[in-house]
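A single protein chain has been omitted; all remaining protein chains appear in their positions.
Let's turn to chain A:
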Amino acid sequence: MDPIHDKILADPRFRELVSRRNRFSFTLAVIVLAVYAGFVSVAVFNPALFASSFAGQSAWAWGLIAGFCIQGFAFVMTGIYTRRANGEFDRLAQDAIRGGKAA
């Protein structure tokens, strides 16, 4: 194994990076999965709710509007992750690599 890898692995900044990023991506993944599971469950177990009028009297079904919103929500979630990962997480990763090389 590359000796730098050993040092990076032992570097507290690396551990910090991994735990922070995992916590973040895991949380986001669970939220996305929960939203999707909720959507599927309503479609399968409560089709009447899925089909009910949006805002009470619209011709559009609730399920349809919700589906469109979830697609937008997926986009927003990728934006949130990308923003934090490309900033904070990448800086941590660079620090850990620099630390590994300097030590």
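FYI, a residue touches a chain if its C-beta (ideal position, glycine included) is under 8 Å from a C-beta of that chain, and two chains touch if they have at least 3 such contacts; residues count from 1.
Here, contacts and distances are computed from a predicted model.
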Candidate names "2-oxoglutarate oxidoreductase subunit KorB", "ABC transporter ATP-binding protein", "Peptide/nickel transport system permease protein" or "Cation/acetate symporter ActP"; UniProt protein name, chain not shown: "Cation/acetate symporter ActP"
Missing-chain contacts mapped onto chain A: 1-2, 4-6, 8-9, 14, 17-18, 21, 25-26, 28-29, 32-33, 35-36, 39-40, 43-45, 47-48, 50-51, 58-61, 63-64, 67-68, 70-72, 74-75, 77-79, 81-82, 85-86, 90, 93-94, 96-98, 100-101
